[in-house]
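Below: one structure in structure tokens.
A single protein chain has been omitted; all remaining protein chains appear in their positions.
Going in written order, the chains are labelled A, B and C, and every chain counts its residues from 1.
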Amino acid sequence: MRYIDLHAHMISRTTDDYHKMALTGCVAVTEPAFWSGRDRLGAQAFADYFDHITTFEPARAAQYGVAHYAWLCLNPKEGEDRELARQVLALIPEFLSRPTVLGIGEIGLNRVTRNELATFLDHVELALEHDQMIHIHTPHLEDKYKGTRVIVETLAKDGRIDPARVMVDHAEEHTVEMILDHGFWTGFTLYPRTKASPARAVDMIEMYGPERLCVASACDWGPSDALAVPEFVLEMRRRGHDEALIYRVVLHNPASFLGQSPKFVRPDAPRERVAAD
Amino acid sequence: MRYIDLHAHMISRTTDDYHKMALTGCVAVTEPAFWSGRDRLGAQAFADYFDHITTFEPARAAQYGVAHYAWLCLNPKEGEDRELARQVLALIPEFLSRPTVLGIGEIGLNRVTRNELATFLDHVELALEHDQMIHIHTPHLEDKYKGTRVIVETLAKDGRIDPARVMVDHAEEHTVEMILDHGFWTGFTLYPRTKASPARAVDMIEMYGPERLCVASACDWGPSDALAVPEFVLEMRRRGHDEALIYRVVLHNPASFLGQSPKFVRPDAPRERVAAD
Amino acid sequence: MATHAGTCPLSQTRLLDDSFMEHRAQVLAVAAFLDRLDRSRDQDAGGDFRLTALREALHVLTESEGGRVGRVQMLLSDRDVRLLEERDRQNALGASGRAHDLQDGGEG
Partner (left out) sequence: MATHAGTCPLSQTRLLDDSFMEHRAQVLAVAAFLDRLDRSRDQDAGGDFRLTALREALHVLTESEGGRVGRVQMLLSDRDVRLLEERDRQNALGASGRAHDLQDGGEG
């Protein structure tokens, strides 16, 4: 089954992972900017990171026939530092024109502080100014519920935001409804221990249907699985779901969301799109 | 950390597994005869199996510096067929003299029937006749408690049996005490889902001490892990246990048990044995 | 109430630091499984001994007395140690229908 991994931190993964992803049907990945594991030393480190994920990673992915796209931002873990945020926000625009950059992300909240929200809103302004799509990180674990509420309610109040151009990611059972209810795209990340499992993601698709739902591995430098989307496919098949529904979730949906950027080359032929809708 | 995997069905594993086992410190494996996944067609299939695990497997293991030993029997899953058992029991003696055969195993019970017990006892007689050590399989899951009780109580009544030459394997929390109390060696198999996990095996060593306790992967053709013993070592270290205790469980203990066979070449030097005791 | 008190060298806080996330995920997985059974189109397992045993085992997790694993293991065991006259099937299923009739009667 061909699939798109909409959330993969490939900078942290080996070339073997690209190889295995290609073998399991991956046709495209999108890489949101995120935390390196400790705070970066300054703005230049962010510029270097943006350069890396818009030059080296697309080239590495291309060796295996996988298309690679990126989202840029100062991530929520470092969003508390308002001065750093100002510096990084100033250098993002020059990278937005690169051919594989799809938008601003993964912005959001971490511990849900005043400064984090201010940095989040600055990124939203930047996206609006430059007509960019938005990819949103919701906080982990005990902070997810409140962080998702703050994000969703803040954006819903802003009439300039088109929710169809916003992906709210890392949804779980207690946040999926509020995200869907506000018209946003919703992502489940299949990350062992701290996010959703393939089985629980299938549960939520059974409960809410496939409309505006995507899955991704969120694979990074931590305990995670670059093949989490094929694991999801296997679980969907075990659960008795038909191939059309699986195709819809792992290829058609992410392609429909990402296809709103003129830079994204849809891997599904127009005829397939009609069949899946 | 050097280790012995006392229970590994290497016939079902790839050469890559031998390679990884060697890289993680494995110096020896012992392979008890067991079920192939469906019942074998007849006695000749058992002869062929015994030949395979006493010729091809030792040669394959040797390529990675891993010593390979075997235990022979008709396994408990097929023990219900008394006529087949008689045929297989008749052909075992000619294989016992092979240089890497350590004894009779893994004999035991599966669903705990009259015929299974009769076949088990026939094997015990064979072991006694030929002065062989015994490796015992206790039943899985809901049958483990009753099967272990039947085995332990049956053997304990037989004055000819030296419990120090018997390994009762696949112990779990509800069977470990009765096995230890009767003086047998006790094995924990680190097999995902249906047996003990590394964490639970560490728990039992914390509760009962290392005396007469061993761990093994029981890796086979099912969902299992050829590197389960190194996973146990990692868990022991995380749990704050010192290297001497870990060494005792993964190398000294199995070497002490297996060293009762003159065919087993102990990988621990005599000086190490004194230190570990 | 702990059995084998003091035998784990790590502090409780350290155990939580190291393993809370793993067990948190397991609790969510079990909760999702129970919800999934509720959502199943065919509610055909009302009397399934596996489900009965699972529900009893989950109660053990709420008990304050130590030795929970042993109690869960026994709930998931056939406690009737009498031999079967004939083999009914080759594979174990993970819980026993027989155990619940006999309770501890088979232990003597």
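By definition in this document, contacts are C-beta pairs under 8 Å (C-beta built on N, C-alpha and C of every residue); 3 or more make two chains touch, one makes a residue touch a chain.
These numbers were taken from a predicted model, which means no experiment stands behind them.
One chain is not depicted; across the entire complex it touches A, B, C. Interface note for the absent chain: among A:7, A:77 or A:212, the touching residue is A:77.
Residues of chain B that touch the chain left out of the display are 173, 192-194, 197, 199-200, 203, 206-207. One chain is missing from the display, and on chain C it is touched by residues 1-16, 19-24, 26-45, 48, 50-51, 54-55, 57-62, 66-69, 71-73, 76, 93-95.
Against the chain not displayed here, chain A makes contact via residues 77, 80, 110-117, 139-146, 149-150, 172-174, 194, 199-200, 203, 206-207, 238-241.
By our rule, only the chains that are shown with their structure count from here on.
Taking each chain's centre as the mean of its C-alpha atoms, chain B lies 26 Å from chain C.
For the pair chain A and chain B, the distance between mean C-alpha positions equals 48 Å. Note on chain placement: the centre of chain A and the centre of chain C lie 38 Å apart, centres being C-alpha means.
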